[in-house]
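Complex shown without one protein chain; remaining protein chains in place.
In order of appearance the chains are A, B and C, and numbering begins at 1 in each one.
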Amino acid sequence: MEAPIAVAAVQDALPGAIEAVSYWVGDWTLIVARERLLEVLEFLKTAEATAFDYCSDVTATDWPPRERRFDLIYCLYSTRLRHRIRVKARVAEDEEVESVTGLWPAANWLEREVFDQFGINIVNHPDLRRILMPDEWQGYPQRKDYPLEGPGELLMENPQDWLRVRNLPDEAADLRSGAGPDSEIE
Amino acid sequence: MTVPAPRASTSQFDTNELVINMGPQHPSTHGVLRVVLRLDGERVLDADCVIGYIHRGVEKLCENRDWTHIILLTDRMDYVAAATNNLGYVEAVEKLMQIEVPRRARYIRTILAELQRIASHCLWLGTHAMDIGALTVLLYAFREREFVLDLFEEFCGARLTYNSMRVGGLPLDIPPGWDRKLRSFCDLMEGKLDDYETLLTNNRIWLKRTRDVGVISGEEAIGLGLCGPPLRGSGVSRDLRKDEPNAAYEEFDFDIPLGTRGDTYDRYLIRMEEFRQSIRIIRQGLDGLPEGPVMGKVPRLLKPPAGETYHAIESPKGELGYFLVSDGKSTNPYRFRVRPPSFCNLQGLKRLVRGHLVADVVALIGTIDIVLGEVDR
Amino acid sequence: MLDTVVIPLLKIAVLVNAVLVAVTFLVLMERKVIAWAQSRLGPMRVGPYGILQALADPIKLILKEDITPVKADRYVFTLAPIMSLVPALVVFAVVPFGPDPLYYIGDINVGLLFIISVTSIGVYGIILGGWASNSKYPLLASLRASAQLISYEIAVTMTLVSVILTTGTLSLVGIVEAQRESGIWFGFIQPVALVLVFIGGLAETNRAPFDLPEAETELTGGFHTEYSGMRFALFFLAEYANMIVISAVVVLIFFGGWLRPFPNIAWLGFLDLLPAWIWFVGKVFLFLYVFIWIRATLPRYRYDQLMSLGWKVLIPVAIGNLVVTGVFKVVF
Partner (left out) sequence: MAEALLFYTLAALILGLGVMVVSARSAVHSVLFLVVNFLLVAVLYVTLNAEFVAVIQVLVYAGGIVVLYLFVVMLVNLKQAPERFSDPRRLARSGLVLGGVVLALIVVVVSSSLRAGAAPEGTLSGFGTPFTSGNTEQLGWVLYTSYLIPFELASMLLLVAMVGAIVLAKRHLGE
């Protein structure tokens, strides 16, 4: 499968920024180092050959055992050239990611959602607050280690405490009998 | 005698800002949207949307259901366009598993999606008109939506949350005589559209309330990530049915209406035209409906190979995208992400309402056409 | 004693009750007419064709709990609905239902001005209701209402001056008699004034498309958001009573009051077989029907558009109409 012009253009213009290029069922994905993410995205938006002026989606995926557990994913689209690309960067829990709201104002709420659901540190965001969950919520629901079941009240009020309780091996062993999302992950 | 000043004066007299909460219980926030408005008199200085009141964690739920059971959860997102949500999801899974869907199933899916577009636009038209004060249109539009719901009920037994599609095709073929009823509905709907337009399109008050309200340029709309009619209203030709055809759209002939001014009235006209284009597509679909099975070859237990994909379709509200990640080991998706069009469009509200009056806020919420089930998921 | 006290008191009692009953049925009529316009049936459960709904609604409202918000100014909160209803009822003192003194309570020589001035008091109910609730939406609504009522009052009053020029009297009985003498309804002589008064009337009664003070889709319930039970019912009564007043004024001034159609054509005299008051009430209800019809058809104006319509269109046209009428009066 031959890489489209957009991919080639980025590789030419910013050598070394792209760690890998992946192709799967018709979608192209650029895997970028976190440090050069903003640079790549800016190029993708402004360059003639790419012109990704539309930010479809910003989301993330959590892969817990991994060192840099989050995949931060940007789905881009060009209304002029009508092509799509995904840009992916690996982020650790304590690492910071530059906000792209300057490039695409559309990313504002989408990044807020990523922050809300995954707890990825997005910096230079104009209005970083929780969006779907209540402001005083603790924990990040979309993380794979977020408990699906538990003593309701405690969970509602203070999920972090619940997380601590259930990580004690003997106390919460009976509570853990229900298969959590992490049952498949070693 | 003092002359009332409708425009906010910038003089030192008007320093009193009023902060009001519109919603979450408010007749025209279409559910539980809460908009915090900062007002100067009646003029909106700033609007902040607070969402999440019906956040049910659909994405998280889906990650713990198997691939087939997710279909019925997608119904619950944009619950006024459940079939479209089904379509987007099953196509995304089909793309991930590289499943071939029979042509007849693709045709019927297209018909269902367009029928759903009519129902969704009926609801939009009714509520939008009611927000602006035209009560009768609401009842008219709901009367026609009822016919669509009847058709869906006959097809899949449900009236709101259809669960009407399966990965690989459709659970059922259309019942006998259904196509005839659909055809007569199309004829009826065309006449009713003229009724709506008589009440609204050239109505001076309607024009005054919608012309030049919430104007947004194409460039800005793209930047804000608007999609669907709000984007096309600003003259950006982007309709995924044409750009990235799914189902059987590439075999059909239809037009994409575009606006020129990017105001509420243009968005209204576009949706009215989309009604007609949907009818056109349905008619073509019925005329050319191929024979054959409606279900492709699909393994009993769905287990896509490890990988990820993003698949977007044009829902009545705009770009409805599904980002699915399979780890190849389990029968659940590893990550299920929806790109909800209402969510992204609602983001534009802050920009649209600035400088307008309180009365325009409801008109603009209406023109964005949000469904909170989808915004909050 | 009988003539000066007992009979007027009796008349007042009859009239007030008649108006209140008319209002309850007007509500039913509105629901029915709008339902028909929207291809629905409207109320059908209470009594045959829902006729008893007119009784059920007031009973329900009277029995409901009467809530006063904690932060409200309780005296003003209670006073506001009363201040809104009383002027609406007082106006009927000068509305003649027929030519005979039996059909009206008083025919004062400034009847028309009396109506204008008393209805202008009604705005207090709305303003105070919105203010006393101590809540933001009602306050916004009452600001809208006061600005709206004051500006449209000017337009209506200006227009009525041109009518007074043609009749030369302010007495409502005198105005109708003048129409009988000239053999033509003033609606045909003063069509512009008719349209202006009608539009102004819509605005002054807060009816669609000018129902901004109670625009439920914008300001939830408008100025009566915080009201419930009987106090809410009083606002409701006042609004509908005002609708009847405006219709009555339009009928009296422009449509010959209790006169039969074509008062100048002799062979239509058999129409006089119907009593005068039936003609009058019939015409009033015809206009009420138009009020309801408009509500079922038109969207709502926006506040600034409403204001510019009032100040930039209605008032200049009213002044123009006045000037033209004056010129005609002087020349011919």
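Basically, contacts are C-beta pairs under 8 Å (C-beta built on N, C-alpha and C of every residue); 3 or more make two chains touch, one makes a residue touch a chain.
Everything quoted here is computed from the prediction, not taken from an experiment.
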Point to revise | Chain not shown: contacting residue from C:153, C:211 or C:304 | key: C:153
Revision key, fill the gap. Among C:124, C:279 or C:303, contact with the omitted chain is made only by C:124
Check your understanding: Which of C:114, C:223 or C:236 touches the chain that is not shown?
Key -> C:114
Study note, to complete from the structure: Omitted-chain footprint on subunit C covers residues 73, 75-76, 79, 108-110, 113-114, 116-118, 120-121, 123-124, 127-128, 131, 139, 142-143, 146, 150, 153, 157, 170
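In this section, only the chains that are shown with their structure count from here on.
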Check your understanding: Going by CA means, which chain is nearest the middle of everything shown?
Key -> B
Point to revise | For subunit B paired with subunit C, centre-to-centre distance based on mean C-alpha positions, whole Å | key: 43
Check your understanding: CA centre of subunit A versus CA centre of subunit C: separation in Å?
Key -> 62
Check your understanding: What residues of subunit B sit close enough to touch subunit A in their complex?
Key -> 51-52, 55, 57, 59-60, 63-64, 95-96, 98, 222-226, 236, 238, 243-244, 307-310, 312, 319, 321, 323, 325, 327, 329-330, 334-335, 337, 339, 343-344, 346-347, 351, 376-377
Point to revise | subunit B residues touching subunit C - in the complex, by the definition given at the top | key: 1, 3-4, 6-7, 18, 20, 26-28, 42, 129-136, 139-140, 143, 199-200, 203, 205-206, 208-209, 357-362
Study note, to complete from the structure: Per the touch rule, the subunit C residues reaching subunit B in their complex are 34, 37-40, 136-137, 140, 144, 147, 151, 154, 208-209, 211-212, 215-220, 295-305, 307-308, 311
